[in-house]
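With one protein chain removed, the remaining protein chains of the complex are shown where they sit.
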Amino acid sequence: MRRYFGRKLLIYGLTFFVAVTVNWMIPRFMPGDPVASMVARANVARPEAVEAMRAYYNNLFGFDQSLWQQYVNFWGALFQGDFGLSIWLFPTPVSDVILGAVPYTLALIIPSVLLSWVVGNQFGAYAARRKLLDNTVLPVGYVLTAMPYMWLALLLAWSLGVIGGVFPVAGGYSFSMRPHWSWTFVLDLLHHWTLPFLSLFLVALGGWAIGMRNMIIYELESDYSNYLSALGAPSRLIRRYAFRNAVLPQITGLALQLGVLVAGALVTEIVFAYPGLGSLILNAIKNKDFFLLQGSFLFIVLGVLIANFIIDIVYVVVDPRTRAGMAGAQA
Amino acid sequence: MSLRVSELRVYYRTLKGEVRALDGMSFDLADGEIIGLVGESGCGKSTLGKSLIRMDGRMHHVGGSVELDGKELPIADDRRMNDFRFKEVSLIPQYAMSALNPTRKIRKMVGELLKSRGAALDAAELERRMDQVGLPREVLDRYPIELSGGMKQRMVMVISTLLDPSLLIADEVTSALDVSTQKAVARALLGFRDSGYVKSMIFVTHDLALTHHIADTIMVMYAGKLAEKAPAHVIVKAPRHPYTKLLLDSLPEVGVRYSERRLEGIAGSPPSLLHPPAGCRFRDRCPLAGDECAEEPPAVEIAPAHHVACWKA
Partner (left out) sequence: MTTLQEVAPRERAGVRREALYFAVRNGKLMTGLGIVLALLLLGMIGPLLVDAAPNQYGPQPMSPPSGEYWLGTTTFGQDIFAQFVHGLRSTFAVGVIGGGIAAVIGMVVGFVAGYLGGIVDEVLNMLTNIILVIPTLAVLLIINAYLGIRSVAVQGLFIGLTQWPWAARAIRAQTFSLRTREFVDLARMSGSGTGRIIAREVAPNMSSYLFMTFILLFGGSVLIASSLDFIGLGPTEGVSLGLMLQNSTQWSALQLGMWWWFVPPGAAITAIVGALYVANVGLDEVFNPKLRET
């Protein structure tokens, strides 16, 4: 088990290292003068701000130093939580901007991912080898999982928001409100949260249901299922065992899908102008705010790595074979 | 009489038509008797084994009947058959190595299986039987992945016979094992019969030499039909069916390694069971075949307990 975690941590450490290095390299090795183009592209009208930015960047990139020194400094700044200053919201530090948006993204992504996983697995397991249900769950699942996240978001916003008028289609809370702790505000938050949550939930649901259905069928074909059937065990018991064993690859699948789910959350936020990382990234791109973009990138990578590690721990708890120190999950 | 199979026909549905895997098998199995069922791949021996406990989706019962301890087995009715499985008829599958749920400790799995069949787990009895096959008790608190292949095999043997079934089908249980383990498994099976855990047994195999050590009676099948059935020593010493003779000739001599002397086997291959030829199905490969073989030979009892389906016997 120590070996298992050691290996995982090594991979995550290396991944983070690669991500940071890529992040450092891209602006330095891209053609042209990054400072000039950044300042020129920035939509900042005030001349004193432009001057401040130029001075800031030159200092930050430290072009008078050796590449090696620049790289070391980059890591140093990173460990102090210094991601630079945002251009779009100059001179707010990037980390502050991101930390303001992260709670919204997490509030959207955690419930939708977990719920879709649980519900999708139940649906899939139930549909497997039951003709009638299978014939509905399977096509619906394929349509859902093939949908671009933003498209389902648009459809929901249009039908339930614009036409139905049941839910608001923009923002994290009403324009007329200021964030504070009160029931009205929390209800307002929930009201705005529902549609983006629903679109994330539904698209992900399809994938999980299909995955589980296929895994269960595979498990029901397996030798231990056949043996139990030959001994007259009721299908309830066999299905319970099959579900338990089919859940394990679905947990691994959850780790593998994290990137796609994050991507889905980003574009969904953009549709609903939800004030999370997705909208932040959109603004960063519009305003050529590369520091904000790079900061968001590192935050996302870090978040995905942490989530991966949590999933690894869960896997060990759930799969007895990894605990027994034998084979089990792939590294 | 423990088991009576009469004129049993079980076919496989395939796209090209019905494959007559079991085409009119009849035999009896006495209380306390172990039958060794041998034949080439595709002769219908596994089909027979499966038919007696659980047919897979493509198999269907076409005719004939199976009677166990005086009661008719509803082999075509998967649901009604459930009452008999495990309690009356049980199975040690070919895939014993992977027959145990990988994510359950064995004690828990056995308990859940017994409970689902309305039986309570008698821990003392279970442990006694494990002792008998040389399995340490800690095995019960392990996951299958922590056991060796031989241990899993023995565990499955103990589990399958836990409810003292009348009939046990051991399907190719030795084919994946090395020679010394094969002997141990065969001894354990004999022990089960002698301890009364199972009344009678069908030992399905393609290993004629090993069968001879364990079986009282050997039954040779060819192309979905009975070729010859006789006490084990008679089959080995004085076979009457030309196919049995050829099978015995193809065995390696004592002390000669398989790798040094290639088995010649029997020339030709079994007929397609999709559209089996009329008459004796062994005719095309038989050195003795004559005109009368165009007619199907009935299984005749030529000596006490010695049945042969051959005009030349």
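Letters A and B mark the chains as written, and numbering starts fresh at 1 in each.
Please note the rule applied: a contact is a pair of C-beta atoms (placed from the backbone, for glycine too) under 8 Å apart; a residue touches a chain by one contact, two chains touch by 3 or more.
Quick caveat: nothing in here was measured; it's all calculated off a predicted structure.
Undergrad: Out of A:Met1, A:Val72, A:Val143 or A:Ile310, which touches the unshown chain?
TA: The one listed residue touching the chain not shown is A:Val143.
Undergrad: Just name the one of A:Leu202, A:Leu231, A:Ile300 or A:Val316 that touches the chain not displayed here.
TA: Residue touching the chain left out of view: A:Ile300.
Undergrad: Among A:Ile26, A:Val186 or A:Val314, which one is in touch with the chain left out?
TA: Reading the full complex, the residue touching the unseen chain is A:Ile26.
Undergrad: Tell me, which residues in subunit A touch the chain that this view leaves out?
TA: On the subunit A side, contact with the omitted chain comes from 11-12, 14-15, 18-19, 22-23, 26-27, 30, 129, 131, 134, 139, 142-143, 145-152, 154-155, 157-158, 161-163, 169, 217, 221, 256, 258-260, 262-264, 266-267, 270-271, 278, 281-282, 284-286, 290, 293-294, 296-297, 300-301, 304-305, 308, 330-331.
Simple rule for what comes next: only the chains that are shown with their structure count from here on.
Undergrad: If you average the CA atoms of subunit A and of subunit B, how many Å lie between those two points?
TA: Roughly 55 Å separates the two chain centres.
Undergrad: Spell out the part of subunit B that touches subunit A in their complex, as residue ranges.
TA: Those residues of subunit B that touch subunit A are 53-54, 81-87, 90-91, 93, 95, 98-105, 112-113, 116-117, 142-143, 145-146, 156, 159-160.
Undergrad: If you look only at subunit A, which of its residues touch subunit B in the complex?
TA: 222-224, 226-234, 236-237, 241, 244-245, 248, 319-321, 324, 326-327
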